[in-house]
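Quick one: the structure is below, and I'll ask about it shortly.
In this view, the complex is presented without one of its protein chains, the others remaining in place.
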Amino acid sequence: MKRIIGVIGSSAVDRNAYDTAYEVGKLIAEAGATLICGGLSGVMEAVCKGAGEGGGTAIGILPGSRIEEANRYVDIPVATGLGHGRNLVIINTASAIVAISGRYGTLSEIAFALQSGKPVFGLGTWDIDGVIPCRTPKEAVDKALEDIKSRH
Amino acid sequence: MKRIIGVIGSSAVDRNAYDTAYEVGKLIAEAGATLICGGLSGVMEAVCKGAGEGGGTAIGILPGSRIEEANRYVDIPVATGLGHGRNLVIINTASAIVAISGRYGTLSEIAFALQSGKPVFGLGTWDIDGVIPCRTPKEAVDKALEDIKSRH
Amino acid sequence: MKRIIGVIGSSAVDRNAYDTAYEVGKLIAEAGATLICGGLSGVMEAVCKGAGEGGGTAIGILPGSRIEEANRYVDIPVATGLGHGRNLVIINTASAIVAISGRYGTLSEIAFALQSGKPVFGLGTWDIDGVIPCRTPKEAVDKALEDIKSRH
Partner (left out) sequence: MKRIIGVIGSSAVDRNAYDTAYEVGKLIAEAGATLICGGLSGVMEAVCKGAGEGGGTAIGILPGSRIEEANRYVDIPVATGLGHGRNLVIINTASAIVAISGRYGTLSEIAFALQSGKPVFGLGTWDIDGVIPCRTPKEAVDKALEDIKSRH
């Protein structure tokens, strides 16, 4: 059974969101799960960095058509050439989602995840009906892993 | 100058949302603008029907790979084969968006529109920061047309 | 029944291919069918121009995310944001394909059309098993229309 957790959030972040994302990535990796994200900067870079330091694998689903645009912590870059459409690939592939901070792009992904029946665990993100708010990276990752386990 | 207005909303609707969508489609057509939507049932069917009766053109951007899945009021069916990804095609093509009722799919489109800098006029839909709430189909269509005019 | 004919070919063409494409567009329009193409320059521009002068409608399926990139003869621009992936939208939507001249991009579309079971009528294009070679624009358009009629 593949356990792939998607992490979504903005490319422009403050220190706090960056640290939160780093911690989420590290916890995903330490649990032996695989990370999937958008592969660029901000939340995406932090979570990949954390996954690497936790000994895990980071998949980066890129908007452009060149793998060189991936941040340097991505292990598996995938160049979609789809622009924002690449967000759907992240949601389709992940079994559960952790949303960190974010603006409209993150909201669009949250909504698509909920439409697809994927659980979304939130850390300082949009307060939308259906998102499960969490207080710490550990709570979000633990709940995501429990949710995946309960459905397989 | 092309004036293309996107209308988004659920495939499952009550009588009230259906009538609202029909009226929106009719007003878009009577103003000489072009309608673009998802081409299926519910809000999509109603707005195409209205556009047709107003003497206009309805473009239906379909999720599947066969034009036969379009509702019968679509004039220009486009079979994308992209699934939910077709929503981005609607937003990219429209100059302004009217959102009617809707659940997570509509929220995902609203968020993507706001991320893309397209104005969103709402009729009984998600109350998200950035959406301009309107009370009547006429208010929504008038504001959408004014907005397009002011930017060209 | 919608009769939509896709025309594919390069953006960089010589005078001969341009004139051929223009004639194909005019014949499609005069037969009352709808044209779909990639909406840019070269073969795409010529065929849209022909369709307009024949009194028909030209749909342009664009690679980028802005309708402004369409050539000026496109009536219905659709901004996909998919890059080359927009070629599949053209093939999925058309009932028959006319291929004019072209390089690898055209070959990729021809192959995808044949894979999808859509007939391809060729004018000075790739000599691939499955493509029906034609000598004149009239032969290609007549055969495309006959083929659509025979299958509906």
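Order of writing sets the chain letters: A, B and C. Residues in each chain are counted from 1.
The criterion applied here is as follows: a contact is a pair of C-beta atoms (placed from the backbone, for glycine too) under 8 Å apart; a residue touches a chain by one contact, two chains touch by 3 or more.
All values derive from a computational prediction rather than experimental measurement.
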Inset, instruction - Could you tell me which shown chains are touched by the chain that is not displayed? - result: A, B, C
Inset, instruction - Specify the residue from the set B:G9, B:G50, B:G85 or B:P137 that touches the hidden chain. - result: B:G85
Legend entry - Chain not shown: contacting residue from A:I5, A:A21, A:A46 or A:I61: A:I61
Legend entry - Option from C:I61, C:L82 or C:A99 whose C-beta touches the chain left out: C:L82
Inset, instruction - Using the definition of touch stated at the top, determine which of C:A31, C:L107 or C:I132 touches the missing chain. - result: C:L107
Legend entry - Missing-partner contacts on subunit A, residue numbers: 2, 4, 34, 57, 59, 61, 65-67, 76-82, 88-89, 92-93, 116
Inset, instruction - Name every residue on subunit B in touch with the hidden partner chain. - result: 65, 81-85
Legend entry - subunit C residues touching the omitted chain (full complex): 82-85, 88, 103-105, 107-112, 114-116, 128, 130
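In the analysis below, only the chains that are shown with their structure count from here on.
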Legend entry - Numbering shared by both copies at the subunit B-subunit A contact, with half separating same from different: same
Inset, instruction - Report, in degrees rounded to the nearest 5, the angle of the rotation taking subunit A onto subunit C when the C-alpha atoms are fitted. - result: 180
Legend entry - Distance from subunit C to subunit B - Cα centre to Cα centre, in angstrom: 27
Legend entry - Inter-centroid spacing, subunit C versus subunit A (mean Cα positions, whole Å): 40
Inset, instruction - Scan subunit C for residues touching two or more other chains and write them down. - result: 65, 81-82
